[in-house]
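Dropping a structure here in structure tokens format, bear with me for questions.
Right after this comes subunit A.
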Amino acid sequence: MALQYDIVIVGGGGAGLRAAIAIGETNPKLKIALVSKVFPMRSHTVAAEGGAAAVIKDNDSFNDHCLDTIGGGEWMCDQDAVELFVNEAPKELIQMEHWGCPWSRELDGTVAVRPFGGMKIERTWFAADKTGFHLLHTLFQTSLKYNNVIRHDEWFATKILVENGRCQGVTAIEMRSGIMKVIAAKSVIMCTGGAGRVFPFTTNGAIKTGDGMAMAYRAGIPLKDMEFIQYHPTGLPGTGILITEAARGEGGILVNKEGYRYLQDYDLGMPLDIEDPKHPVNKSMELGPRDRLSQAFIKEREKEKTITGPFGDVVHLDIRHLGKKKIDKKLPFVRELTKNYIGIDPVYEPIPVRPVVHYMMGGIDTTIDCRTILPGLFAAGECACVSINGANRLGSNSLTEILVYGARAGNAAAVFANEHSEINLEALEKQGADEYKRITRDFLQKDGGSERIATLRKEIHQVMEQSVGIFRSESGLKEACNKIEELKDRFSSILIEDKSLNFNTELTSALELENMIDVAESIIFSALSRRESRGSHQRTDFLNRDDENFLRHSLAYRTETESRIEYQDVAITKWPPGERVYGKEE
Partner candidate 1 sequence: MTTYRKPVSNTWWLESKPYFLFVIREFTSLFVAGYCLFLLLFIAKAGDSQEAYATLILSLKSPTSMVFHLISFTFILYHAITWFNLTPKIMVFHLGEERIPNALIAGAVYLSWGVVSLIISWLILGS
Partner candidate 2 sequence: MSKSNEPVLWFLFSAGGMISAMVFPILLIITGVILPFELAGEVTFERIHNAVKNPVVKLVLFFVIALPFFHWAHRFRFTLIDIGLKPISFLVSLLCYGGAITGTIVAAFILWKI
């Protein structure tokens, strides 16, 4: 039996919840399904720490926020999307305030802002250093108000259902019973988040396996700009737990093994003394963009200036000079995490850090209204690419993005649902039955099999780190293509020990692995085709940016064997491509 809704939202993170509330508020008659493979408040938005950007203070301007974002993304951002984003941002964050988000405050009671990497002016709203946590819980709790939002917690979506050229729902497994259901709807929104887990060392939680991207890819929808993968410069060695950029926003510094602030050697400006009241200077040194900082680390390592430890090389992030009081007030989570996970109290000792995979700039290709090329299918959040992040996202833009575009996707999907009422239930049920058959045949009732999920996963990790890391080259990428081919092959002899239905997490891990392989494929092929260096995509064989040929978005389409890459122009409205300037006057 199929479940029937007006709209189904896949993903209960920040983007999915914001979409649900948007529809709940404006269209109380529409019945919405919120499908999520974990309880919404477990979504990885919960881990975001630093803050969310929006112009609110008098010294700031929309133009500056646009320009910072576009320059930060090395002109790969669609400028119409950025303008819309920047204009809507303050409204969305105030809306969050009205819903109860405990933003940190100034003495006069207005919200406080802090500086962030690549931003000319401090415009990052924050709730101590648990901003994502507070946003997600505020959204989730607020969503409980709307009784037209029906939650399907711990339901794992497996496939986008297309009928008559329109997206008319998804199939999903109710994990507690193991039963697969067709969830039919007039429009569908994908809000499934990122795919950091295709890499071994990442700030992303276990659930970030790129499911939505893979589902869209398999449904024939292109994935855009997949080669742009953000490394965050400050992850904890070993676990990859993030130390937020806010640590640097508050004045933390990065030093190599000689105690030298090495960033000054990488065209990021000159350091001010840490006691200088002007430190830290926006858009300079430690407050440069993440791609440049992560690349600087690799260069420093080549010079053997990094510190060696059991979990690889590191540099030091030093925040001791902020003092205990400020650290406890503004960066309590940083202190909690470093104390718990590496036994270091940042009040007294510098924190060892190294670059770590953090964010996917690319994702499901959407228009500025969050539409995909498949009518009835919308996408928003980290799984989508509208694109405001270009070749390198600025920290604190993404939390705002999930709100702005989450709400927009909700509204657009509501309009679509109101205009398209017919659903072909019978055909959907049949598709659902086929999908169930596939899963039973390939996994649940499959005999034999020799490949452990963990082994294949490890191998993807290896190949991704080696060939699509901070620096890439043609030879490495070509090897990676072969490897992916091999892994796809071996996936068909996957070993599933658990044949039971209830909460079969081995099955879901296998499905996630399948998704990861698809996402990895699109990343590798996109990276191979982009023969230039831009933002987070640095080719050792093509050192320069090439606007002539590559000021274009890449679109990866699935084919039988490998990705087919096409290109699409970047939307440029007001800000012609220029040089990225950090640490000096523009």
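The working rule: contacts are C-beta pairs under 8 Å (C-beta built on N, C-alpha and C of every residue); 3 or more make two chains touch, one makes a residue touch a chain; residues count from 1.
Per the selection procedure, all candidates are chains of the complex that A comes from, given by their letters.
Because the structure is a prediction, the values reported are computed rather than measured.
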Of 1 or 2, the one touching subunit A somewhere in this complex: 1
In the complex with candidate 1, residue positions of subunit A that touch it: 176-177, 502
